[in-house]
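This is the structure I want to talk about, given as structure tokens.
Only one protein chain is missing; all other protein chains are in place.
Residue numbering begins at 1 within each chain, and the chains themselves are lettered A, B and C in the order written.
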Amino acid sequence: MYLFKTEITENRQLSPSISCLRIKAAEDFCRKAAPGKFVMLGNDNELSDPLLKRPFGISNWGNDWFEVVIKIIGKGTAQLARLRRGAAVSVNGPLGTGYPPPTCATCDNDNETLILVAGGIGIASIASCLLPVAANRYLKKPTVLLFGAAVENELVLLDEIKQSTAGLRIETITDDGSSGRRGFVTDLLKNELENSTALTFACGPEPMLKSVQQVLRSYNAQGYLSLENRMACGFGVCLGCVQAIVGNAGKGQNAKVCTQGPVFAADEVIF
Amino acid sequence: MYLFKTEITENRQLSPSISCLRIKAAEDFCRKAAPGKFVMLGNDNELSDPLLKRPFGISNWGNDWFEVVIKIIGKGTAQLARLRRGAAVSVNGPLGTGYPPPTCATCDNDNETLILVAGGIGIASIASCLLPVAANRYLKKPTVLLFGAAVENELVLLDEIKQSTAGLRIETITDDGSSGRRGFVTDLLKNELENSTALTFACGPEPMLKSVQQVLRSYNAQGYLSLENRMACGFGVCLGCVQAIVGNAGKGQNAKVCTQGPVFAADEVIF
Amino acid sequence: MVDLKVEIAPGVILRNPVLTASGTFGYGREYADYLDIAELGAIITKGLSLKPKTGNPGVRIAESACGMLNAIGLENIGIDSFIADELPLLRALGTTVIVNIFGNNQADYAAIAAKLDQVEGISALEINISCPNVKAGGIQFGTDPEAAANLVAAVRQATTLPLITKLSPNVTDIVAIAERVAAAGSDALSLINTLMGMAVDLDKKQPLLGNVTGGLSGPAIKPVALRMVYQVAQAVKIPVIGIGGISTARDALEFLLAGAAAVEIGTANFINPGIAYEIVTGIRDYLEQRNYEKVTDFIGSLQ
Partner (left out) sequence: MVDLKVEIAPGVILRNPVLTASGTFGYGREYADYLDIAELGAIITKGLSLKPKTGNPGVRIAESACGMLNAIGLENIGIDSFIADELPLLRALGTTVIVNIFGNNQADYAAIAAKLDQVEGISALEINISCPNVKAGGIQFGTDPEAAANLVAAVRQATTLPLITKLSPNVTDIVAIAERVAAAGSDALSLINTLMGMAVDLDKKQPLLGNVTGGLSGPAIKPVALRMVYQVAQAVKIPVIGIGGISTARDALEFLLAGAAAVEIGTANFINPGIAYEIVTGIRDYLEQRNYEKVTDFIGSLQ
């Protein structure tokens, strides 16, 4: 982990409530970035409201920059999303354990499909498997992105993703049918699992992750979920973020989402 | 008093630690502005740190704008002084009882000199007798500005003042002799009082106002002091700002600096 | 249109549950010029004593993170001047008036209460038992259940006006005090008064406030206030009025949800003198969007 003060080099508004901030960073930091890892981000004005830094996935990065995609929820995100080029920010990161690398034991079958499931702003985390040049190794597998959102204008980042990863199949769905099909992203997931053995990575709100877990179970399919528990520190000292997971001998135990996660094997998580 | 949200239209930095903000305002507001009155100013980001608005003199105003000159002291002024064109601010004002109008009983002798004494950022208040077109009626009297500051670069606003009030005599003094004479502004005041009967308006830090009071007493001269007590509300309800003054029958009593002041007859104030 | 009426003590029905807290709204006059103060649930006056009081010398306010400290020392014009000079205006404006009272001892409290009993245009008394400088046998009334109950019983004797007892948060067990005060005849409770705090002027190496310690108010104390209101509302049967750091309609709604029959807005008035109105509107909009017919259906509905 690094702690540093740096600055915003670009703020692109992707939708009325979603912005993408590009942030300057040292090469060391960028080398340690990986799909599914995150940062704790705070403004740097020495005031105490909001007090805590906020966790955001590292959606994309290069040699000396990274990007976060922020959806405005409350006061912290409202303040950060408003920051303009040149504004100072404080960063702790890269933090956490991200998606399993394509070379890991459960992931090295290049014939199975990689299904990326994003619900709403969950795309910010999923994008980290697609946008960064350094992440392209995932795409040795046939890959599909299933992206569900409440309304059409929350289906952000699709242009960037199409550009960075040619040949990616993308299916979208919205709660209100304003774009793509009408319904939930798990409906799309069921379709995919009917047709192929696959490895699934999913990120989105907890109810969605719960139903992804159920779908994966019912198809006996492997997958990983990226969780969004509340965090105070982001580096394993406050115990604020713990999630019950299946531990040794099948007994439930607490895992720190910030260090052992945010990505967990879907089977492991006890919702 | 008006309460309104408005925006900064210009931020001119006058010295490393002093900025002049021009702020949009309704004509009603501007009509009620007067020399020595002030506003409570806060940023408008819905966060609670800093909590309270900050008091600043209305240094200048026109039909639909006013200006405050802010010296950075702590977190509130640091934040306000950083705001750029377009930034939102909240204003309560105009507040308080300012300098006596030139037509008032004690001020209508057009032969006596008007001595304006500014210590440090006290110039922000004193400037309100000089800069606004609406304030020029003061200048029927022969007028002198005595301006003392710690170092040269805190002698701000002099160009603007010279431009707006032709013929004004200006004497400056600095604690370190970096511009004008070396010493305290009260030294200049003594000189003036030796030479003429005069009416004095003074604004600056409390120790300076105390010695202005003494000097005026020793010359048996009339004057007014603008105080800078800590304020929570600015409009007379918290009783946080009270100052002991000479009340009925010479007995001490509390006055609210925010409504009965910030300008008081020099004789009245019990330091 | 949602019905915002609440009954905060037997017979004391307010048009809405938003009141202004003692010491943060003067005697109402300061606002009357540019706000229609009759639109508020009620205004609570600055704390009044038998004789005028000049309060503490020295610096009286200090800011802290999301909060402020005050050491005003209960400066006030005295009850007679209030009745003669301030009350007529409030009555003319049609505002519901609750008078906040305090004294140096039990007899003082009773004397003010008796005096106000004779006066038209007062809807209730709020008894401030948490004055830091006012002690009964060395113990503050507000921190000792026994002393608090005795005081309330004495005031109860002295007046027929509805009584709201305002509790101090600087205690180990606020529920115990609430229960005793309710049993002693208080018609309602209001809480919290300020938390006792301190600030220092580092460079001068002195306490910042003239009085050394002061009362902490503002958003910083909201979690403590909400906890106490929730605990007390569950324990007593009389109405509880929530106070502490309320700055937005959502804050106010949180207190109502936790069981407050109404709320008082304090420090937030200083920053935005129109805030109480905005909070009334915000509560109305929130409940309307959720199809509530009356605010009393929402109050205490925390699961």
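The rule we apply is simple: contacts are C-beta pairs under 8 Å (C-beta built on N, C-alpha and C of every residue); 3 or more make two chains touch, one makes a residue touch a chain.
Source: prediction; values computed, not measured.
K.L.:
Can you list the shown chains that the omitted chain is in contact with?
P.N.:
Looking at the entire complex, the absent chain's contacts are A, B, C.
K.L.:
For the chain left off this view, which of C:V171, C:A184, C:I265 or C:V295 is in contact with it?
P.N.:
Checking each option in C:V171, C:A184, C:I265 or C:V295, the one touching the absent chain turns out to be C:V171.
K.L.:
Would you mind spotting which of A:S90, A:N153 or A:S179 touches the chain that isn't drawn?
P.N.:
Candidates A:S90, A:N153 or A:S179; residue touching the omitted chain: A:S90.
K.L.:
Among C:A42, C:L195, C:A262 or C:V295, which one is in touch with the chain left out?
P.N.:
Going through C:A42, C:L195, C:A262 or C:V295 one by one, C:L195 is the residue touching the chain not shown.
K.L.:
Which chain C residues would touch the chain omitted from the figure, given the whole complex?
P.N.:
64-67, 69, 143-144, 170-173, 195-200, 202, 205-207, 213-214, 216, 218-224, 226-227, 230, 245, 250, 253-254, 257-258, 301-303
K.L.:
Could you list which residues of chain A touch the chain missing from the display?
P.N.:
That gives, for chain A, the contact residues 1-3, 42, 48-53, 76, 90, 92, 230-242, 244, 253-254, 259.
K.L.:
Please give every residue of chain B in contact with the chain that is not shown.
P.N.:
48-49
Criterion: only the chains that are shown with their structure count from here on.
K.L.:
In whole angstrom, what separates the CA-based centres of chain A and chain B?
P.N.:
Here the centre of chain B sits 54 Å away from the centre of chain A.
K.L.:
Just the number, please: Cα centre separation of chain B and chain C in whole Å.
P.N.:
36
K.L.:
Could you grab the centroid distance between chain A and chain C? Build each centroid from C-alpha atoms only and quote it in angstrom.
P.N.:
Chain A and chain C have C-alpha centres separated by 47 Å.
K.L.:
For chain C, jot down the residues that touch at least 2 other chains.
P.N.:
Where chain C meets two or more other chains at a single residue, that happens at 65-66, 219.
K.L.:
At least two other chains touched by the same residue of chain A: list those residues.
P.N.:
Residues 48-49 of chain A each touch two or more of the other chains.
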